[in-house]
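Got a structure for you, written out below as structure tokens; questions coming shortly.
Here the complex is missing a single protein chain, while all its other protein chains stay put.
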Amino acid sequence: MSLEIRNLHARIASNGTEILKGLDLVIEKGKVHAVMGPNGSGKSTLSKVIGGHPDYEITEGDILLDGTNILGMEPDVRSRNGLFLAMQYPMEIPGVSNANFIRAALQARLPEGEELEATDYYANLYSKMDSLEMDRKFTARSVNEGFSGGEKKRNEILQMLMLAPKYCILDETDSGLDIDALRIVANGVNSYRSAEVGMLVITHYQRLLDYIVPDIVHVLWNGQIVRHGGKELALELEERGYDFIKEENAA
Amino acid sequence: MSNTLEPVATQATESVFTAGPDFASHPEAFRASQSAAWETFSSLPMPRRTDETWRFTDTRKLSLDGFVRAEAVTDAEQASLLLRSKGLGKTSGRMVFANDRLLVCEMHGEDLRAKGVLWLPLEQAIAEHPELIARYFMQEKTVLGSAKFAALHASQVRAGMVLVVPKGVEISLPVETFHWLSGENASVFPHTLIVAGENSKFTVVDHFASAGETTGLAIGVNDIVAGAGSKVTYVAIQDWSRSATAFHLNATTVARDASSLALRLNLGGAFVRDEAVSRLRGPGGRSDMLSVTTALGSQIFDQRTLQVHEAPNAASDLLYKNALNDTARTVFTGLIRVDEGAHKTDAYQKVRNLVLSEEAEANSAPGLEIEADDVRCTHGATSGALDEDEIFYFQSRGIPRRVAQQLVTFGFLSEVFERIPDADLAAHLSDCLHGKLG
Partner (left out) sequence: MSTELLEPPTSVSPASQIEIDRSRGDFVYPEQHEFDAGTGLSHATIDYIVDVKKEPDWIREFRHKALDTFLAKPMPTHWASKDLENIVFQNIRYYLANAKRPTRSWEDVPDDVKKTFERLGIPEQERKFLAGVEAQFDSEAVYSNIKAAVADQGVIFTGSTEGLIKHPELFKKWFGKVIPTGDNKFSALNSAVFSGGSFIYIPPGVKVRHPLQAYFRINAENFGQFERTLIIADEGSEVMYMEGCTAPKFETATLHSAVVELVAMKGAKIQYVTVQNWSNNVFNLVTKRAIAHEEAEVKWIDCNIGSRLTMKYPGVVLKGRKARGEVISIALAGDGQHQDTGAKMIHAADETTSNIVSKSISLGSGRSTYRGLVHIPKHLKGCKNNTECDALLINPTSRTDTYPAITVRGTGNSSQHEASVSQISEEQIFYMMSRGLTEAQAMSLSVNGFVNDLVRQFPMEYSVELKRLIDLEMEGSVG
């Protein structure tokens, strides 16, 4: 069981610029993969393409979720099939409360005609919020509106815990977090690690990987995975910077 | 108190255009003003698109032919309409009208009576308080284009609510009125007259709805006179049938340090013309003019507003939000006018249109006329579709596009309700909006 990316080529729909140029990656259940890379290497594109963002076009390749090709699926169908995307810049949705938003997402997973049980829902929501040290007032506030950077990231992880996905893509989850917030978010993510869940952590800095320790580290450069290694590869990148990767691949 | 007035026989088959004034059971003195209003109505031409106040409106489609005076509803229908008159959970008093006849007028608790509040049906006020009527009833000129229809209202009016709150009195729970329109081609002329005494504070809620999906005509007028230091909240929830033609003409005057907040929720109607005028008469006054409209199917909402700053140091803040789908059209023309000498005016005007379909059309014309130099006036108009990134965010959580669109639309519109201080009332407005958006 895995999320498998095969020879993926993707370009920006509006101007045709190719960003991903034949990317291969297999995220098995029970494993945490990290993708690291310099700015502009295609990290954020990767997460959006997996999620099905309309800004990108796939020109070649496949993405298989437990063997099923998801490329033709709408983003919401992918989500209901067990995929979760924690975004680098979560959207602000004025007028839609956080509680109603998550509730609508859970409701969408139920068969037609079945109603979400409100009491259970709130009990579940509050316990997850407590684990992320989120104030109860966040249930009534509009989704991400006026949230600090750290609050938005915690809210992403809250949604992840509530929706219980099989595969999680965490895109630059550490950006905008101070050390305390980083610890809380990482604890939330770690609490969700299990043999039933595959994770892909996308990050520029090694810092996050001190807290969410990966099983495998990949280096993304110019739209392709150019190197694999254990968690020590992240430390090496931190020490030497990305330049040596660039030199190796320029040669 | 419960009070049912005898229905007055009318010639139901005759068009309201030709029938002459409707004297109902009004006393002689008032009949003269009705006759005069009828003269005015007859002498004024129907609006044309080339009139500045009717710009963007397809006036050829605007016809009052065929509408007749509404007849009293049957006992069975009365009972059913009373059951359907579901508003707020708690109110200080409630009146229900059907086809301009009072069905019920009941006080809840002692809040109104004990404090010397005058709260009564318009017909009774005309009979018993002629000085009040002479002083406050439709005293402001209709300047935004519907003078003809205002005159028709004045000549036909028989039903409505009059609320006069004495100096210093606060009413904790809202008073509520329902106006029902029933029967093919029936017409109603609901009126709401609110006079707030010095430093008084209260909330009024009007519900307008049709009994069935029939064509009909409603020309409603509402006068709000906010006395010095008073705080008036007025909410109108309009849900006429999707085949109805409706006019809602508002005139608000705001005295020194008074504050008026008016919100209109527009759900029903085939063609709905709203005109709202706020006159800031005293320094320190404030007027909030809010509107939420969902335009679906082939609905047309035609909204005209005017904020007149006659006195210095006053504030006005207008926010109109429209969500358009299918082949619906909205028109918004608004004007902030700052008279000479109205310095330190702080006026704001914003219309936001969310366009959800290819055929929907939003017209906006926000205007400013400034004759004082020390002012802060801004206006803005935006029109646009849903943000695809927002929709993607919903979808990435498994929420289908259709549901995401509903939620975003609801969020976009219901933000306006946050301006309502009364949480129960805001929740009630949300419920009504949910009812239409599904």
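For reference, chains read A and B in written order, and residue numbers begin at 1 within each chain.
Convention: a contact is a pair of C-beta atoms (placed from the backbone, for glycine too) under 8 Å apart; a residue touches a chain by one contact, two chains touch by 3 or more.
Quick caveat, the model's predicted, so the values are computed rather than measured.
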{"item": "Contact set of the excluded chain (shown chains only)", "value": "B"}
{"item": "Per the touch definition above, residue among B:81, B:267 or B:356 touching the missing chain", "value": "B:356"}
{"item": "Chain not shown: contacting residue from B:66, B:367 or B:435", "value": "B:367"}
{"item": "Absent-chain interface as seen on chain B, which is shown", "value": "50-52, 55-56, 333, 340, 343, 353, 355-386"}
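Operating definition for what follows: only the chains that are shown with their structure count from here on.
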{"item": "CA centroid of chain A to CA centroid of chain B, Å", "value": "48"}
{"item": "Chain B - residues contacting chain A, complex", "value": "387-390, 392-401, 403-404, 407-408, 410-415"}
{"item": "Residue ranges of chain A touching chain B (in the complex, touch as defined)", "value": "51-54, 74-76, 78-80, 84-85, 87, 90-91, 93-96, 100-102, 104-105, 108-109, 142, 159, 163"}
